[in-house]
Every structure is written in structure tokens, then in C-alpha cells.
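A short write-up of the structure that comes next.
Here the complex is missing one protein chain, while the rest keep their positions.
Each chain gets a letter, A and B, in the order it is written, and its residues are counted from 1.
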Amino acid sequence: MNYQFLIETFFVALSGVPIALLVTVVALLVALPLGFLLALTRINKIPVIHHIAKIYVSFVRGTPIIIQIFIVYSSIPLLLKAIFEKYNITYDIYKINPIWYAFIVFAFSTTAILIEVFRSALSTIEKGQLEAAHAVGLSTFQAYRRIIIPQALVVAMPNICTATVNLIKATSLGYAMSLPEITLKAKVAANVGYNYVEAYIDIFIVYLILCSTVEYIFKRYEKYLSKFKVAKA
Amino acid sequence: MEKYFDASYIWNSIPVLLPFLKVTFLVAGSSIVLGTIFGLLLAAAKLSSIKLLQKLANLYTTIMRCTPSIVLLFLVYYGVPALAENFSINLHSIETAIFVVVTFTLQFAAIMSEVIRSAYLAINKGQFEAAVSVGLTPFQAYRRIIFPQALVIALPNFGNGMIALLQEGALAYTIGLIDIVGKANLIIASNINAHALEIYIALAIVYWVLSIIIEKFFAMLEKFFGKGKKTLETT
Partner (left out) sequence: MLEIKNIHKSFGDNEILKGVDLAIDKGDVVVILGPSGSGKTTLLRCINFLEKADQGHATFGDIQVDFQNVKKKDVHSIRQRVAFVFQNYNLFTNKTALENVTEGLIIGRKVPKAEAIEIGKKALDKVGLSEKYDSYPSQLSGGQQQRVGIARAVALNPDIILFDEPTSALDPELVGEVLQVMKNIAAEGTTMLVVTHEMGFAKDVANRVIFMDGGVVVEEGSPHDIFVNPKEERTKKFLKRVIPEDYTYYI
């Protein structure tokens, strides 16, 4: 065991954290509202859209994320190339920052996961809540914004936490898109002297710290939110 | 001009890929069996009255939950032989598949321990009390009353765990396992990276279909074992 390498590479792995977090945050910023809207189409059985949403969720849940990455990473350049050629845009598609692919893949998969999270959370809110909101004169939109969504969020929070942790973990697959995140950075450092064991221990520790911190923050927030939970009569 | 995208590659590659599902299944199946056994032990530790055991089992689960599969895979692949070397055991010639099975056993056990624990806790304590009050021994009470009920509760989560395992297993190619993903990458390499997209789509279709089959299978099992849960027709 090369301890000096172990310590040095720990900081190399750590330097990948901002990229991993950036991808996570962007994916969540897209997926949270989009997932919620699509969950509403599922709950309210909006024609066509809710079928598409169902197939979309089934696809994401049914295929490994690494294969989703492969598909996006090999299809988007093809698409862009075709578009660029058609409109005579001269831009080298291989200069596109891989982080854009990462945004697309992880937003795509997280949205699907959150559709299911919100759908099951919304289905636990009793119909009486909406009826009571209507009864006191709120519009449906107001009822959702002020009554239903806050309640559903409380129910969904543990699953949103799991989804976030899984998302952070999944960014480790960014290597397949040459995304310089935690895993790739440490691995590159290890390539020089074949110090793979040390490198992976570093990567392991960084994810452990990162994910348990995120879990801790969510737990605190859940505790804060739990005041909205009414004891059952 | 050569076509960028040729759908025939999708259909032509599926029959080539399918035989390699055998490797995927073998690895996943072994991990499921071993992981369930280990998970049962972990769940027993979590439910035991010994504080230290509880803490250790929970710590293990947290660590597994926080570790990406690919990191665990490489940690096992590089780390275990290195560790064994310290005890002058040579594990370098061992088959890749073994490392994959070890990795996913460790991971699946953590998932299963939570599935089993929550299923057990979902059973009302009164069921056990009623069983011993009609003269069953505690062991009989677990075997005949608690276990069958916990099984039904655990089934959907067990199914989800299996699907998750299958998908995480797709990463085994990274340490050189020639399963269905490994074969797909070989095909792509032999095409000099042309038509990679079609091969990947074929791969996605195979996985998607598999997941749907597993999902349907577990829904059926649930229906079959779920007697007493249904509130429908009275016989």
C-alpha cells in the first residue's frame, strides 16, 4: 500500500466533487418540476401524455443507466452532426463539453424516477384534502400549491433522498462520457503507477462522505418537515 | 454515403447477444442466492437485541448504500487479491465472474437486509401472540404464520431489488466479464466503433424486456401468495 499516493489521490478524487455535485444539482433542477408535472398527468390520466410517461418510466427503470449513457453519448453527436450539416453550421461536435451529455442523461433518468416517487406520494394524499380545499374556496391550482404539494413533499422526501444519493452514485459512470468527476480523476491518477487499490479506496471514501452528508441533510430536513404530519385519529 | 443509423443492426445483433445472457443470469443468480442468505443474517442482526450487532449491520448497510457499484466492483477486483497477497494467498488467477459475484452479493445483501427487516416489522406483533396462544411453539409460529406473511410483503421489494441488481450487473464488463454487455462492446470494437448506437439500443431492448418479465412474474407471485390479502370474491 502506497500511503503517500493514497493521501495525494484523496485530494485528486475530492477535486472531482464539484463536477459530480453540479451534475446532480442540474439534473435535480430539471427533474423535480418535470417529474412532478408528469406525475400529475399519470394521476389525472391525461390522455396520450400519461401513456408516454408510463413507457418512459418503464424504460428508465428497465434499462441499466450505463446503457442509457451509451445511447445518449452515441446518438446525440449523430443527431447534431445531421442537424449541423443540414444548416451548414460549422461547429466541431467533438468539442462539446461532456458535461452537457451528463446533464441530459442524468436529468432524463432522474425525471423518470421522480415521476414514480411523486406519483406514489400524491396517491397517499386523501381526496378529502382537495375537497376540503375546494370547500373553503381555493381553486384547484391553489389547492395543489398550498395544500397538496406540501403534503406530498413530506411523504416523498425519503424517496427523493434515495433518488439523490443514487444520482450522486450514478455520476461515477460519467467516466463513460469522459466527464472529469471523482472516479475518472482518481483513476487517471492511478494509471501512472498502477495504484488502483489506493485510488479506489480514495474514491470509496469520497463517495461515503458525500452520500452520508447528503443523507444527513435530508434527515434533518425531514425532521423539520415532519411537523406537517398530522397524527392519525 | 454511408448511413449513420441502420436499424437492421439492432435486430441482427440481438440473436448474437442473447446467448451471453447465460453469463449475466449465472452471475446475477448466484449473487441473489448468496446475497439473500447474507441479507437474512444482516436482518437478524438488525432485529436482534444486541446493540453492537445492530450498529454493525446498520453501518454496513449505510456504507453499501453510499458506494457506487462500479467503485465497489473495482475495490473488490483490485482490493481483495491485494489483501489476500498479504496473507500470501494468490487470487490473481481467479475468474473474473467470482469477483463480480462477490461484489453484487455484498450489495444485494444490504438491500435484502432492509427488505427483510421492514417486512418483518410490518407484521403485527399480535400474529405471533395469537400463534403461541393457540399452542404453537415460537418456531412453529415463525414458520407457519410470520414467515408466509412477511414473504408476501417482501415480494415486491425483492422483485425491485432483483431488477436493480440485474442493471447494476451491467457494469461487470468494466472488469472484463464477457456477459451480454461485454459481448456488445466486443461487437462494437470489431466494427471499429461503427453502429455502436444500434448495438446499444439492442442491449437496452434486451434489458427492458427482461425487467418487464421479472416485474410481471413478481406481480403474479404476489397474487398467488397474497391469499388473505384479497378482499374480492368470497368462495
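Methods note: a residue touches a chain if its C-beta (ideal position, glycine included) is under 8 Å from a C-beta of that chain, and two chains touch if they have at least 3 such contacts.
Not measured: the values here are computed from a predicted model.
Though it is not drawn, the left-out chain touches B in the full complex.
Which of B:Thr36, B:Thr105, B:Gln149 or B:Thr174 touches the hidden chain is settled by the complete complex: it is B:Gln149. Touching the missing chain, out of B:Ala131, B:Ala154 or B:Ala202, is residue B:Ala131.
Although one chain is not shown, part of chain B still touches it, namely residues 124, 126-127, 129-137, 140, 144-145, 148-149, 152, 227-231, 234-235.
Operating definition for what follows: only the chains that are shown with their structure count from here on.
Centroid to centroid, with C-alpha atoms defining each point, chain A and chain B lie 22 Å apart.
On chain A, the positions that touch chain B within their shared complex are 1, 58-59, 61-68, 70-71, 74-75, 78, 81-82, 165, 169-170, 172-173, 183, 196-197, 200-201, 203-204, 207-208, 210-212, 215. Only residues 4-5, 62-63, 65-72, 74-75, 78-79, 82, 163, 166-171, 181, 196-197, 200-201, 203-204, 207-212 of chain B touch chain A when the two sit together in their complex.
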